[in-house]
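Every protein chain but one is kept in place in this view of the complex.
On to chain A.
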Amino acid sequence: MDSFAIEVGQTLAPEATLFWILAPLAVIAALGMLFVKKAVHSALLLAWVMVTLAIFYIAQDALFLGIVQIIVYTGAVMMLFLFILMLVGVDSSDSLVENIRGQRPLAITAAIGLSGLLVSLIARANLGVEAVGLRGANSEGNVQGIARELFTNYVWAFEVVSALLITAAVGAMVLAHSNPVKSRTAQRDKSIARFRGDSIAAAAGLPGSGVYALHNAVDVPALLPDGSPAPSSISATLEARGDMLSSKPFELEVKKEEED
C-alpha cells in the first residue's frame, strides 16, 4: 500500500525532473491564460494548469487529491465553463478597451500587493521548515486516511458545505425557472404533430434541395414529379434573403426533346 510513500522532506531525482519539466510549463500556461485574447484559449490553458497541479499532487503522495482535482475541476467545472463559452461562438474575442478610467494601474498595484503577500506567507510557511506527518497520515493508505478525517473530525463541516452547495443549486434553479404561460412545444410535441397533421407527408421530414446531378446545392428548390419546383425543399431564410436560384435552368433538356 505504501509503495508510493517516500521519506518525508526528501525529493527524489524523478520527482525533481518532473518538477523542472512541468513547473515552467504550468507557469507559462498560467501567464498565457492572462494574456491570450480568446476566452476559450484562456479556459484551455487554465485546464492545463489544473492538470499539472494534479500531477504535482500525485507526485507528492496525495493520490486521491490529484485524481479528484482532475475529475472535479478539469472534468466538471471547466467543462461547464466551456459549455457556456461555446455558446459565444468561435470568432468573438474580448475587447481590450478600458471602460472604467484608472482601473488598470489600480488593478496592477493590487495584483503586485496580493502576490507579494501570498509569496511571503507561503515562503515563511515552507522554507526551512521540515514537513512532518505525511507518513503517519498515509499509513493506512492515502484514500483511507482522507476518508477517516472526512467522516470523523470534519463530518460536520463536510455536511454543512454539501447542504450549502445544494441550497445554492436549488436556489439558482428556482430563480432561473419561471412557469411558462403556455406549454412550450418540445421535440415530443413536434414529433406527434408531424404524424397527426393533415398530411402524412410531413412525417418523413421535408424534401431535400437541389436538382439531382445538375445543381445539387441548398439554394435551388427540388423539382416535384410534375416538374414544378418544391418550395418546402429550401430554407425560408435563403428565400427571404433573396439567395434562391430558380430551378428552371437546371431542368433536363432531354425531356423537352422527347416531348417534341
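The rule we apply is simple: contacts are C-beta pairs under 8 Å (C-beta built on N, C-alpha and C of every residue); 3 or more make two chains touch, one makes a residue touch a chain; residues count from 1.
Going forward, contacts and distances are computed from a predicted model.
Visitor: Any idea which of "SoxR reducing system protein RseC", "NADH:ubiquinone oxidoreductase subunit H", "Electron transport complex subunit RsxA" or "Unannotated protein" UniProt assigns to the chain that's been left out?
Guide: So, among "SoxR reducing system protein RseC", "NADH:ubiquinone oxidoreductase subunit H", "Electron transport complex subunit RsxA" or "Unannotated protein", the name matching the hidden chain's UniProt entry is "NADH:ubiquinone oxidoreductase subunit H".
Visitor: Considering the whole complex, which of A:Arg148, A:Arg196 or A:Lys248 touches the chain not shown?
Guide: A:Arg196
Visitor: Pick out which of A:Asn99, A:Thr152, A:Gln187 or A:Thr237 touches the chain that's been left out of the picture.
Guide: The one listed residue touching the chain not shown is A:Gln187.
Visitor: Can you work out which residue in A:Ala16, A:Leu31, A:Ile71 or A:Leu206 touches the chain that's missing from view?
Guide: A:Ile71
Visitor: List the residues of chain A that touch the chain left out of this view.
Guide: Against the left-out chain, chain A lists 1, 3-4, 38, 40-41, 44, 47, 51, 54, 63-64, 67-68, 70-71, 74-76, 79-80, 82-83, 85-87, 89-91, 141-143, 186-188, 191, 196-200.
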